[in-house]
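Handing you a structure now.
All protein chains of the complex are present and in place, except for one that has been dropped.
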């Protein structure tokens, strides 16, 4: 059946205005990126709780706190050599932070590309404050952690210096006359709280939480966990600054 | 009435495709006798389908599944937005899931009767038969119809029938059905079997050697004009209610595809049959651009009234009970507020014409729920109609729990359309017409929930079977860009666009459309008279003249130009309006949606004249200024015998 079906213009591929380039490099899907963020974020949250709990030991007594720091390094021995557990944990944390930041960056780049032209009249914030502050909040947290490690782990920026005991670094670092350091910590910890208030709920959603009731519950749990965590962290520097710890 | 200064009469037209014999087996026999196309050859055959509504979308998906190469067109940005999306109430099917005595025969009977004995028995019977398969198909596609607690499909009764056969998906039945068809269509697009051209408007039909072989389209984004060829062309371009400017149809609904085909030789049947829906939200001012339908179910609990006195401008609440006229209950005591659509509409117009209408411009009547609220309580009323009340409040800013709703009739559906035979083929071989664009199944009036049924019957089940009979009769000779009819068709489109852009007058396209709408509504609306229609033809001819000298179309052809699009549509509406008035003028009887003032019983009811007018009027185009020629197709009723409707 000879039929001419050509038309006067080049026929378009079926319905596609902008067909995806065939040679597109396989990249992780946006949901895979989110799953990576959720998994790494969850690890980080677990660490934060453990860390916060450890910090509270300072209220039991400074030696107990130092003992705890030492215990950390002995953990796993004799199965593992001295401080290996700590190093494994450190690598784990680094990997988690690395993956988390990488996925966050990839999603951010995609988001920027997805909206190349901004609105002239900026959209009002409608969907909650936390959601919009995740990226900046995350960056602030990482900058804080760098400072914090120089301060309390390495002692480089701590008046007590590198060779001191952990408790000395804490007590001297948050000494009353160094109130600005305390304020900086408070702000950073609050930033962590905001990040987690949205992050914990968001991770649940990413992993498949899908009922309206569950959504309310997940948001409530996220809020409670964040507040508890913030309180646990803040208690230490504030108590030291106010001279309640010695 | 015979031929006159407005029209001439030609030979009768016959439906040669219709089988005879027992009505129950006609469709089976037609399918069996239809020639088939070998599956291997189908890929070499191209079918153009204009329209992606329920009729066109379902046809495109089905033909592509069968193996044909399909090219699909719609004017919206996505096939999913075709006007079928707006249908609310539901879809009929003779499933008899309620065990309430429904059957294919009963649906057939109700539809022929509902059409006021102006539809073909063969077609309607087939429609009732196929209705059953439609529901199966849609459910399998995942259409989320309303269900009962047992998990089975729910039904409701609709449009005054005595059985519950209407399937529905809340108030969004059309949307859910269309999404089913759209998804099937998208699947075929993804597989490369359908070439989808959204934002493309068909502006001309290409007829070569007497056969429909293609269309001329305009890419609405770039303005590029192109010619597209195929072995057969299917029009699924919907209804033309927008000839009235204000209607419940989407703004883009138009007659252009049908009208261009009509000009190329396809007969246009029963153009004057228009359905006017009684419960729409009235116009609120001169800015009004379209009207919104409110579900008919509101009349179950609302009481319709107007003040007894003319020009009574008091608030509804200030008008005492004995100064109100519950006119439907008064005139039709046995049916009351539940009289059929045409009767409720006409009664509303009458009281408004008497100067007793309410709201802006006096074009509205009250639909009052005060009684229902005091009888059932506000909670119960809210449970039943809450979403409709909300919609009303959103549009009007009035709270219907406090003040009565105002409603007014509006144009809703057009029963007329291109004439087709039993195979859905027009008088131009190779040109098929499906859905609201054809005239086939509803006669002079359409029952609620039957348009969706017809569109899908045509697209999923009828056309795919009958079109093969035509396609098998190939091979068709090759058509090229340089063939004279192709060159001419393209030139017609280009010249017209050129003309629109060059007039550069002082009136906008919309202003002409509005004016045409007023004429049509006034003289070819709910009640028509010889005097009015004659006047209307004169007014429309003058308007046409003025349009072609004073219209102003801004911009260029080679860009997205929405006023250029509108100009083409309005130019065709003006010609169609004239034909509608002539058709209404020639039919000196009242039937279905067509009420002739001269043809009524002593107490003001519609009076049909079966002896003179038991035919479909198929009009042939005779030049923009010539007289159209009437071809009659006689209708025979072997099974359902004509009777008179009464609602008193």
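We call the chains A and B, going by the order they appear; numbering starts again at 1 in every chain.
One rule holds for everything that comes next: a residue touches a chain if its C-beta (ideal position, glycine included) is under 8 Å from a C-beta of that chain, and two chains touch if they have at least 3 such contacts.
Following the convention adopted for this analysis, contacts and distances are computed from a predicted model.
Engineer: The chain dropped from view, which UniProt name applies: "MoaD/ThiS family protein", "Dipeptide transport system permease protein", "ABC transporter ATP-binding protein" or "Succinate dehydrogenase subunit B"?
Structural biologist: "Succinate dehydrogenase subunit B"
Engineer: For the full complex, which residue in B:36, B:542 or B:560 touches the chain that was left out?
Structural biologist: For the chain that is not drawn, the touching residue is B:560.
Engineer: Among B:95, B:118 or B:631, exactly one should touch the missing chain; which is it?
Structural biologist: B:95
Engineer: Where the complex has a chain not shown, which of B:47, B:250 or B:367 is the residue touching it?
Structural biologist: B:250
Engineer: Can you tell me which of A:34, A:57 or A:197 touches the chain that was removed from the display?
Structural biologist: A:34
Engineer: For chain B, which positions touch the chain that isn't shown here?
Structural biologist: Interface residues of chain B facing the absent chain: 58, 61-62, 65, 76-81, 83, 85-86, 95, 97, 133, 135-142, 144-153, 169-170, 172, 175-176, 179, 182-184, 186-187, 189-190, 196, 198, 221, 250-252, 284-285, 287-290, 292-293, 394-397, 460-461, 464, 506, 508, 510-511, 552, 554-555, 559-560, 562-563.
Engineer: Touching the hidden chain in the full complex, which residues of chain A are there? Just list them.
Structural biologist: Here the touching residues of chain A are 14-18, 20, 24, 27, 29-35, 107, 110-111, 113-124, 126-128, 131-132, 134, 198, 201-202, 205-212, 214-215.
Everything below uses one rule, namely that only the chains that are shown with their structure count from here on.
Engineer: Mind checking the centre-to-centre distance between chain A and chain B? Centres are C-alpha means, answer in whole Å.
Structural biologist: One centre to the other, that is 59 Å.
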